[in-house]
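Note that one protein chain of the assembly has been removed; the remaining protein chains are unaltered in position.
For subunit A:
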Amino acid sequence: MRRIITATVQNSSGVLNRITGMLSKRAFNIESITVGTTEIEGISKMTFVVEIPDANKIEQLTKQLNKQIDVLKVNDITEKAIVQRELALIKVGSTSASRAEIQGVIEPFRARVLDVSRDSLVIEVTGKPDKIEALIDLLHPYGIKDMTRTGVTAFPRGKQPRQVQEFTLSV
């Protein structure tokens, strides 16, 4: 099961190390982590995407996260109505002849060109991970020279549908 989990943490030194260390020690497979500050000084928020085999393990993950002294709040938002975004920068090979074609490919994805050189383009795209995957697929034939992705950052939408199947902990 792919879960999206957010953790609000105190911005003390080593907190990221502490949390990723705990996850790796307990054999949780982290797909991505994003971290950034929040509107409150000294408080950061992390978004994890984690691949977990079963429900028990999800509960264990959230409990172990909660147990960390620096962690203020943990939320498994996988089942909620959420906004999730990832940013990717993709450097793709191009010639003057293919440039316009690539432009046409990326346009429906609302991606944009950040840099142009004689033989490459740098493209910026944000969106859900599957949208980014789709664009990468389309760009492959042109030759991807470099790529970097931020991983997912996410939080619940302002309004939740009434019938949200929330993941409930037994404790």
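Just so it is clear, a residue touches a chain if its C-beta (ideal position, glycine included) is under 8 Å from a C-beta of that chain, and two chains touch if they have at least 3 such contacts; residues count from 1.
Note that in this section contacts and distances are computed from a predicted model.
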Looking only at "[citrate (Pro-3S)-lyase] ligase", "ABC transporter substrate-binding protein", "2-oxoisovalerate dehydrogenase subunit alpha" or "Acetolactate synthase", the name UniProt gives the absent chain is "Acetolactate synthase"
In the whole complex, of A:Arg18, A:Lys131 or A:Lys145, the residue touching the missing chain would be A:Arg18
Which of A:Glu31, A:Asp70 or A:Glu133 touches the missing chain? It is A:Asp70
On subunit A, the omitted chain is touched by residues 9-10, 13-14, 17-18, 21-22, 25, 56, 59-60, 63-64, 66-72, 170-171
